[in-house]
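This is the structure I have questions about; it appears just below.
The complex appears here without one of its protein chains, the remainder shown in place.
For clarity, chains are labelled A and B in written order, and residue numbers in each chain start from 1.
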Amino acid sequence: MDLLETRAIGASLERMDGRLKVMGTAPYAFEQRVDRPAYLHPVQSTIARGRIHSIDTSAAGRVDGVIAVITHWTAPRLASDESKELWVLQSNEVHFRGQFIAAVVAETLEVARHAADLLRVEYEPAAHDVGFRAGREDLYAPKTVNAGYPTDTDQGDAEHAFNAAEVRMDETYSTPMEHNHPMEPHSTVAVWESEKLTLYDSTQSAHSVRNAVAKTFGLRGEQVRVISPYVGGGFGSKGEPHAHNILAALAALRVPGRAVKLALTRQQMFTLAGHRTPTIQRFRLGATRDGHLKAIIHEVVEQTSRFQEFAEQTAVPTRLMYAAPNRRTRHRLAALDVPKPSWMRAPGETPGMFAGEVAMDELAAACGLDPIELRVRNEPERDPESGHPWGNRHLVACLREGARRFGWSGRDPRPGRRPEGDWLIGSGVASSTYPRYVLMGSRASIRFNDGRYGVRIGAADLGTGTWTTLTQIAADALGCPPESIRLEIGDTDLPNATVAGGSSGMSSWGWAIVAAAREFRRRHGSRPPSGAEASAETPEGADDETFAQHSFGAQFAEVRVNAQTGEVRLARMLGVFSVGRIINPRLARSQLIGGMTMGLSMALHEEAVMDERLGHIVNHDFVGYHIATNADVIDLDAVWLEEVDDRSTPMGSRGIGEIGIVGAAAAIANAVYHATGRRVRQLPITPDKLVT
Amino acid sequence: MKTSITLRVDGEQRSLQLDTRTTLLDALREHLGVTAAKKGCDHGQCGACTVLMDGRRVTTCLSLAVACDGATIITAEGLARDGTLHPVQQAFLDHDALQCGYCTPGQICSAVGMLEEARAGHPSFVTKGLALAAGLSDEEIRERMSGNLCRCGAYVNIVAAVRDAMGKTGFPS
Partner (left out) sequence: MTPFDYERATDASSAVARVSAQPNAVFLGGGTNLVDHMRLGVARPELVVDVTRLPFSAIEPLPGGAIRIGAGVRNSDLAADRTIRSRYPVLSQALLAGASGQLRNLATTAGNLLQRTRCAYFQDVTVACNKREPGSGCSALDGHNRDHAILGASQQCVAVHPSDMAVALAALDATVIVLGRHGERRIPVTDFHRLPGNAPESDTVLEHGELITAVELPALPVAERSAYYKVRDRASYAFALVSVAAALHVSHGRVEDVRIAFGGLAHKPWRAVRAEATLRGAPATEENYRRAAEAELVDARPLKHNAFKIPMARNTLQMLLRQLAAGAR
């Protein structure tokens, strides 16, 4: 690997978009200035399955200020139904409760919403099925799971080895349906003018939205422009386009020349922005008496929508964590009348490592071993399934460093030994992991003008720090100070960029910038003339898999549990990560503690509850669906091993956006066990599960 | 029904003709182009729409604009004077107390309002004996700022920023 010489990389530069953000003037999608906008308010189905029989729009149409009422009878025809999710207002079919079935365009927000309320819909409902259970007879194996991984894997004879093992652990864990809930709701402002559609959007990939919208509408790519400079969070839910993008564009076609503004309500975010599937995971571990694993069996049941498949790769992290000669992983899906699941921070790793890392804790207890020692004993020399050598695996170092910082030695492993008044104190540990992904197809262009280098690439900053970190990478790649760089991102008029997902952004875009910079210097030397330019893509072979390249980490948590009420409160939390070279320590720490905070929230608070009679999520707002508040987060910090990954990217980095959440919930669950002696295997760990 | 109101927003007198249904939040965002107040939930459950109204921090999504006629509003944009950031804003930058930035203006107005409340001796739920000591502990800051959700999880840095700003704004500590 031809590593960059670093000067800007590694510096804790202040966030470049920070000033605009603290003043509140950075324009998010809905805030982009447009002339005389019209407002769009959708109508959603109140049945989970069936057909629309009729929609009486007469009352809505009479409201002063209504511009258009759009139903599947009147909506413009789309060209491609390759994505069922994006096949919006094209048929009378209803696939899930909350689906878009009509929309009102009006002069004001209030008129649009009021008129939408006046639509009278009659349905031909069909019996719906949203019953998520492990015992269903119609569970099926998808062809692959998300990110193209095999659905099932087998090595040796796991069942036999498990049954013959000296120590056996067989438990079932479950995680609930969860929602990403970025603070900025999904929003699009769409304008159709002179055969061109412009979308001001909030997305993790402007080019993905452009491509999907162009395809769906049968437009040429050049006819669609997506602009997304500032994104108020995504966490995966803005990684692919969703129905609201199409709805806004449909409405724009109906009122050519006028901008149409749509922002999902928080309630609508529960059905139209993707979700993390609930999981039921049976985890079996068979080991020798001194804790050497002989068998690992991880069987996952999760859901998908009936109309379009998404299979979360929940058992995949199990395939690489620990050594054992006999292994089996399985994914089975229940196809239900629910919205299509989608990515939520570290899909697969997050729920899978909850089960796996609590299971390891249970095995440690059964073997009478310290949980860190158990993991050290089962550290695999090579990737257990592919057999590939590791490219920089440092899990054990993270566990040891964390143990030292957290004060793990001298911990009495027996549960329930630390009462403090009405509170029980306990601590727990869990491993963390996330793959190193590089996505192919990003291109960066560099143009020198007036003493500055314009760097252009359609990347995205969702709070991830891209505005700053790509500037740092460009500076070092070109050998100039960051002040000489003028970065442009978040626009399809810029060169193609892959999605801000899979923690691959810095690696993929950064590599493209490095390649472009090297090409620039090769062509124009160190004193380029004004107007000199060059461009390049992430090079061939960047996603090479000769080495198994993954990041690892260790999560430590201490909790307090009220023995009277069952309330669980965090006391302190530490994550130690091995993630390659850190581009910007200040921003990296924010990403990691952000992920850990989301993991805390997952452990203790989050659950979307489906009412099966209605086929809808009952707790569809922030009062019912809890995310962690400021008061929940006590003494939480993240550190990393100082390292440079010489295999991963020329920056020496690997990607850090998602690993923070992985393992966090398990560490907390293990801490709750240590505090109380009660093992809670179903998230979230709420007081009702502990009160006696 | 339409109605006329005036508001003083970030130092400027503004007059509006509005539907009575328009909230203060939408009046700011859609009618006045003041987007520092942000819509995160529109139901008073997240705090992203927080501004200072007549000196107090309030959520704006559940306030009818017509009921606020005559009010003085300061948003995060108005806290900065002549390009100089308010100490709380500067502290947020110094401590990277933001990531995506969507909750940030609301956090900042909330912090400014909260420090005023503490200065006036207002207790919080965690104030021992309901008697506020000289300064705010981290526990106090966390509780008082809990009306502002942050999904990016910048809380740890938000607390550090508020603590820092507290010291710089002459707050006894």
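The definition used in the following text is that a contact is a pair of C-beta atoms (placed from the backbone, for glycine too) under 8 Å apart; a residue touches a chain by one contact, two chains touch by 3 or more.
This one's a predicted model, so the numbers in the text were calculated from it and none came from an experiment.
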Notebook entry, point to check: Of the listed residues B:9, B:114 or B:152, which contacts the missing chain in the full complex?
Noted result: B:114
Notebook entry, point to check: In the full complex, which residues of chain B touch the absent chain?
Noted result: 1, 3, 19-21, 23, 42-44, 47, 50, 56-59, 62-64, 66-67, 110, 113-114, 117, 120-125, 127, 130-131, 142-149
Check: Going by the touch rule given at the top, which residues of chain A touch the chain that is not shown?
Finding: 46, 110, 113-114, 117, 422, 564-567, 569, 604-605, 609, 611, 613-614, 616, 618-620, 623-624, 626, 628-632, 686-688, 691-692
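Methods note: only the chains that are shown with their structure count from here on.
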Checklist line | Residues of chain B touching chain A in the complex | finding: 19, 21-22, 26, 29-30, 33, 35-43, 45-46, 48, 75-77, 79-80, 85, 89, 92-94, 96, 98-105, 108, 141-143, 145-146, 148-159
Check: Okay, in this complex, where on chain A does chain B touch?
Finding: 14-15, 17-28, 30-31, 33, 108-111, 114, 180-185, 230-233, 235, 263, 265-266, 462-465, 586-587, 589-591, 593-598, 621-623, 627-631, 633-634, 636-637
